[in-house]
Each structure stands twice: as C-alpha cells, then as structure tokens.
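Take a look at the following structure, please.
All protein chains but one are shown at their positions in the complex.
Right after this comes subunit A.
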Amino acid sequence: MTASTEKRGSFSFATFSFSKFMFWAGIAFLYLPMLVLVVYSFNESRLVTVWAGFSTKWYFELFEDQQIMNAVWRSVEIAFCSATAAVILAIFASIVMVRIKKFRTRTLFTGSITAPLVMPDVIIGLSMLLLFVAMGQYIGWPAERGMLTVWIAHTTFCLAYSTVVISSRLMEMDRSIEEAALDLGANQLEAFVKITLPIIFPAILSAWLLSFTLSLDDVVIASFVTGPGATTLPIEVFSSVRLGVTPKINALATLIILAVIIVSLATWFATKRINDRMKQSMAN
C-alpha cells in the first residue's frame, strides 16, 4: 500500500511539473502580445515600434473620431439585441437537447445547432447574404441590408454557443427539485420558471455575455450581410488595420481588453456567489 502511494506520488509529481510548465508558458503566449499592445497605446510616437514617452493623446484622438464612436454604439446595439434573442431561443433549444430525446428529425436539429460552432465565417456570411437577397427578391423582405440583417445573422451563430453553455448546465441540474414542485401541484411552466430558471441562471448570464462579445467581435459575417450606413466597429477597425498599425487602434484595443476583463471578472464573482448561496441553501 505504501509502495503504491509512493509510486503514485512520484508519477503525478513528474507529469504535473511538465504540464504545469506548459500551462504557464501557454498563458505567457496568450497574454504577452496583448500586454505589449496596452503598453504601446500610451506611446507618444506615431511609430508603434519606437518608444517616445508616456502619452494619452491617442485616447483623446479616439474619442474625437466620430466615425468610430458611431460604429461603437451601433455594434453595442446589435450585440445587445443578438445576445438577448439568442439566449431566449437557446433556453428552448437546450430543453430540446437535454430533455426531449425523441422526435422526428432530431438529428437535423442537433446537427444544425452545433454546426455554426465550427462552420467557417465566410460560408455563414455568404449563405446568409444569398438568403437575404433571394428573400428580398421573392417576398420583398428584407428590402435592404443593414442592422436588421446583421442582427439575424448574429443571433443565428450566437444561438449555437448559448445552447452549448446553457444545455451543459441544464444537464448537470438535479431534476428532483423540479419533480418535487410538480408533486406539490405546480404545472410544467410554473416549475420551470420558479425552479429551473433560477438554477440555470448563471449559465444564462454567461451565455448572454459570450454572445454579446461574439457579436461585438464579428467582422466577416457582418461584412457580408451589412448594408450602407450600418458599418459595425470590427468592420471599421479591420479596414483601418489592413493599412497598417495605427496608435489609435491600440488605444481602442486597450479599452476593449479592459472592459472584457472587468465584465468577465464581475460575472465570474457573481456566478460564484450565486452558486455558493445555492449550495448553502441546499445544505440548510
């Protein structure tokens, strides 16, 4: 017995240190480029490679750029609407994925839920645009492409990600509480709204935030399905970045990185607190 525990100890220690090293190397690989970007956003010089002293002038230039600021609000609006619609549809889709195991063409359903996760952006973008063009021709709607068509396209691929997040939480959930509610006379809908929804709420929150950032980030699909006057922030950034590195974009990138870190840490703490509280109330 002692021999085996010794062996196990040495085994896990040796592998552990290698994988631990790889983990921290990987983390460095993931974070260093962004750190450099943040540092150089405070560079006085227009040349991104030469350090010419600390300055916040690029931030002021960014806020004065009306075109970029308009694009920011447009993107936030689209991301908000897409994330909300995607999460509502994803709650339904998750129930289907986890609880309704048998109906005709279920394979088609589960297949088309997960396919957008991997489908290359250019294909989704092209196929969506061709759909909108054809629909406009045959039924006259959508008459033109713009924020509405971007919203539809974003909702579609956010639905896939949201469903993965929400359905995995729904699967882990202990159904006996819901069954108890049903026994006590609640109907299906009541049991779902009062019991299941609060339990899966952390997953709903993270699915919404994930969808929001995905929509805020998409450049390829939006480029296909957008129309005149509905340029989103990534399209704006992409066209200026294509010409080379510009310090204004460094400032914008820093603000985005900062916002994401704040929001995701806040969500992380919030969901952790909800989970802890739930465990506590279960224990009592």
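Rule of thumb we're sticking to: a residue touches a chain if its C-beta (ideal position, glycine included) is under 8 Å from a C-beta of that chain, and two chains touch if they have at least 3 such contacts; residues count from 1.
Please note the rule applied: contacts and distances are computed from a predicted model.
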item	value
Listed names "Membrane bound FAD containing D-sorbitol dehydrogenase", "Polyamine transporter PotH", "(Fe-S)-binding protein" or "Polysulphide reductase, NrfD", with the criterion being the UniProt name of the chain not displayed	"Polyamine transporter PotH"
Listed residues A:Met147, A:Leu205, A:Val241 or A:Ile274, member touching the removed chain	A:Val241
From A:Val133, A:Leu197 or A:Ala266, residue that would touch the chain that is not displayed	A:Val133
Contacts of subunit A with the absent chain, listed as residue ranges	4, 7-8, 11-12, 14-16, 18-20, 22-23, 26-27, 29-31, 33-34, 36-37, 40, 48-49, 89-90, 92-93, 95-96, 100, 103, 108-123, 126-128, 130-131, 133-134, 137, 152-153, 155-156, 159, 163, 167-168, 171, 176, 179, 182-183, 187-189, 210, 213, 216-217, 219-220, 223-224, 234, 237-238, 241-242, 244-245, 249, 252-253, 256-257, 260-261, 264, 268, 272
